[in-house]
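All protein chains but one are shown in place.
Let's turn to subunit A:
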Amino acid sequence: MDWFYSFPNMNDDTLRNLKKAMDEGFKAFTRQYGDVIESFFQPLQYFLIQAERFMTTTPWPVMIVLIGGIAWIASRNWKIVGGTILTLLLIGYFDMWSDAMKTIAMIFVGTVVSIVVGIPIGIVMARSDGFQRMVNPILDVMQTMPSFVYLIPVVMLLGIGKVPGLIAVVIYAIPPMIRLTNLGIRLVDKDVLEAADAFGSSSWQRLRNVQIPLALPTIMAGINQTIMMALAMVVIASMIGVQGLGQPVLRSVNGQFFSLGLFNGLAIVGIAIIFDRVSQAYGKRLQKHQEVVHG
């Protein structure tokens, strides 16, 4: 009855050998292809470094005017612009300016990569049920797998640094982009699609004239979610050497510095709120035509 009380698990030796084989296999793969993969991500690293250099070397008053200007163009709302500038001033006053800029650069690049990769995947998913069935479980894994687990192979392949951090951020932040693009396109009114067909639209014309514009509010919600999730990864990414607001937080956990952690944490929250309000206001402005309803 022994098997009844203790689970008849795999033989200890077999299990050890299996793990060893997997580890060694992956290590061999790393040794063989590490350089190739690293050079594949070279452009990403260049992009990231340029963005970070721009953000940190531009004098702070210019940066505040620039970010305030973007907030105005996107939202056309003085309250949001005022809140944005105030938050940035406070971050600077509490001596977190350069860390905050590094974090914003990281979020910016992470979001751009997520959009560039995510939207096409979402579009293909909306067009093919088979592809959707294949991608959905992968997205589930990406969202639920603890980030530390996929950090291991990424670090083994690319070492500690910006690019592995960026990959970790993108893996975590891209699922809502893909899912909401797919959903937005699938929810487009069938009658309007039929009309587009009846006038002889090619599938590209249909996508460009009807599906993307009508799915845009949902896609914007996806972009907003992606930004928020990218920010949530900042602290975890700092564990593998990503600079920015995450590192002081990590240090304060190790050294029990309450106020240091709190200030940097609040700075992350502040940046999150700026991104959220500005991108949501932009999304709403895109839907202006739907607000004015015939009485």
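Definition applied: a residue touches a chain if its C-beta (ideal position, glycine included) is under 8 Å from a C-beta of that chain, and two chains touch if they have at least 3 such contacts; residues count from 1.
Methods note: contacts and distances are computed from a predicted model.
A.B. asks: Using the UniProt record as the reference, specify the protein name of the hidden chain from among "Quaternary amine transport ATP-binding protein", "ABC transmembrane type-1 domain-containing protein", "Urease accessory protein UreF" or "Malonate decarboxylase alpha subunit".
C.D. replies: "Quaternary amine transport ATP-binding protein"
A.B. asks: Going by the contact rule already stated, which one of A:T30, A:N209 or A:Q280 would touch the omitted chain in the full complex?
C.D. replies: In the full complex, the listed residue that touches the missing chain is A:N209.
A.B. asks: Per the definition of touch given earlier, which of A:E24, A:D129 or A:E194 contacts the omitted chain?
C.D. replies: A:E194
A.B. asks: Touching residues of subunit A against the unshown chain: what are they?
C.D. replies: Here the touching residues of subunit A are 189, 191-192, 194-202, 205, 209-210, 213-214, 216, 289-290, 292-294.
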